[in-house]
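One protein chain is absent from this view; the other protein chains keep their places.
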Amino acid sequence: MWVVVGVVLVPLYWTLVASLTPENRLFGTPSLLPGRLVLDHYRALFEARDFWIPIRNSLVVAGLTTLLSVTLGSACAYALARMAFPGKTLTLALVLAVSMFPQISIVSPLYLVLREVGLLNTYPGLVLPYMTFAMPLTIWLLVGFFRQLPADLEEAAFMDGAGRLRTIWEVVLPISAPGLATAAILTFLYSWNEFLFALSFAMGPERYTVPVAIALFRGQYQVPWGEILAAAMVASVPVAVIILVAQRRIVSGLTAGAVKG
Amino acid sequence: MAGISLRQAGKRFPKGQVAVENLSLDIADGELLVLVGPSGSGKSTVLRLIAGLEAPSSGRIFIDGEDVTDLPPQQRDLAMVFQNYALYPHKSVRENLAFGLRMRGMAPTAIDERVSRVAAALGIDTLLDRRPAELSGGQRQRVALGRAIVREPRAFLLDEPLSNLDPLLRTGTRAELALLHRRLSATMVYVTHDQEEAMTLGTRIAVMNQGRLEQVGAPLELYERPATVFVARFVGAPAMNLWSGDRGGQPVTFGVRPHDISVVAPGSGEVDGVVEVVEPLGPQTVVHLAVPGRDELLRVMVSGTQRVNAGDCVGLRWPNDRVHVFDANGGRRA
Partner (left out) sequence: MTRTIAPGTASETRLAWMLAAPALAVIVLVALGPILWTFWESLHLHDLRMPWLGRPFIGVANYAEVLRDVRFWSALGHTTVFVVTSVSVELSLGLVLAILLDRITRARGLVRTAVLVPWALPTVVAALIWRFMVESSSNWLSDPVMAWVPLVLADAWKTTPFVAILLLAGLQTIDRSLYEAAQVDGATAWRQFTAITLPLLRPALLVAALFRILDAFRVFDLVFVLTGGGPGTATEPIALYTFATLLQHLQFGLGAALSMIVFALAFIIALAAIRLFGGRAFLERAA
């Protein structure tokens, strides 16, 4: 088992070592144990390349996407899970269908519309397209979650005289914290990692997100691997932290209902 | 307190199953009516129809003479005790009890007073600041009861309130519920699948089977004069012995209760049998006998002191007026 873990982590270890290796030694013979370690690349990353900017952009975009999709998605998910209304099956089918859209298939119309309304290279210009995957994800996760909440809690609230909205606010939401957290974490993760839309709708470095910034690193004469790998490490650290902290949640979110045949 | 009526109420679910069919029932003000039947009989559905948690597909529901069929549960002024208690897990016991009163817009001081009073009466006043997760099963049940009592509703609806308690706690709580009913003079609709619970608690019992009412009446009435084969078999333990026969050319089903059969010397009774199984219960013993012409073993209840052993050949006798006769086709009393 530990062998497997080792194998899985080798690329990351390699990257870590490389990111701390001086430029002239980068493409030498790779060795397991590092020789001299320097922080040059990291310094260049933040001073010369202003890596703070993409980090800030990613945080804002992922944050707003998460906020919007969890708020709207949870309301929709509750209605789907607990209430009857005409067009319910159609809605579910729509949500499912949209989650299967290849992103490439809607890039051009989104591009043209965003250009029309002047939202290219802006935060909303990325958050709205992100709804194509964030919303179905949130709705999907939360419908499953709401369904397995005991229905008699809501019924008890009704008997006690609470209307539907009051019940949602005072009874359902407080006990939905775990489900909402899972949805938020997964949405944030997927938003942070998104590439195609971020590449297509950002017009300049001011609005690049982390993945785009890293992918477009250009060096004076050659590919600046040192800085790229340093950036890769920087991008990996928050991810690793999130996973460590929320690993259980993430796993339950991914598998919720996906396996119950 | 109020009387409750269902008039030709029916409930059909979208998938086609009929849970309740053409049911008419009157529950008098202050009575404890037990809805009893096997699972799937529709008893919980009837309760939910009264509560307003389900809308009837047909028929009307009345509370205190008022047609409430189109009223949502919030406005029916009924209190329900759920099988799994349904306590709000994120709220303290105090907040659980106060919730319904808050919804009614009661003043905070009045709420506090009532909550403390009811909590004290139920013996949970020391638990007011705890969360449901910190309570034992019995304590949770009391909180569920308290939540209902504190609202002083028109009637109480109880959905198998004792089934999640362990057996020892069950009999004690049962007696307390009976006391509560008397003290509050409350109208209570009580659902259970346990016929013993029904017999001991109910002012009247309504036996349900497959969505229909089989019989409604006082416990003893159901016991002494079951209206159908189903009720005869359901009420009373061990179950009544039944066999098919013929009376005046018509096919009928005869029934005799195990209590009404006495064990006598072979040859001197209605029929002879061989003892197969002996179950001593203490004050009484259940004896199962193989009788010629019957697939099922005959059940007989004898005094605990009477010596009966497996393998014994004995005679069985019962008085003629203790024989129940049912129509073989409809199962109704003939």
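Each chain carries a letter (A and B) given by its place in the written order, and its residues are counted from 1.
Rule of thumb we're sticking to: contacts are C-beta pairs under 8 Å (C-beta built on N, C-alpha and C of every residue); 3 or more make two chains touch, one makes a residue touch a chain.
Values in this document were obtained by computation on a predicted structure and should not be read as measured data.
Of the options A:Gly63, A:Gly144 or A:Pro205, the residue whose C-beta touches the omitted chain is A:Gly144. Contact with the undisplayed chain is limited, among A:Leu59, A:Ala79 or A:Ile175, to A:Ala79. Within the entire complex, the positions of chain A that touch the omitted partner chain are 1, 4-5, 8-9, 11-12, 14-15, 18, 26-27, 30, 68, 72-73, 75-76, 78-80, 82-86, 89, 91-98, 100-113, 128-129, 131-132, 135-136, 139-140, 143-144, 147, 151, 154-155, 158, 164-165, 189, 192-196, 200, 210-212, 214-215, 225, 228-229, 231-232, 235-236, 239-240, 242-244, 247-248, 250-251, 254-255, 257-261.
In the analysis below, only the chains that are shown with their structure count from here on.
With centres taken as mean Cα positions, chain B sits 54 Å from chain A. Residues 51-53, 72-75, 78-80, 82-84, 86-90, 99-100, 103-104, 147, 151 of chain B are the ones touching chain A in the complex. On the side of chain A, the complex with chain B involves touching residues 150, 152-153, 155-163, 166, 170-171, 174-175.
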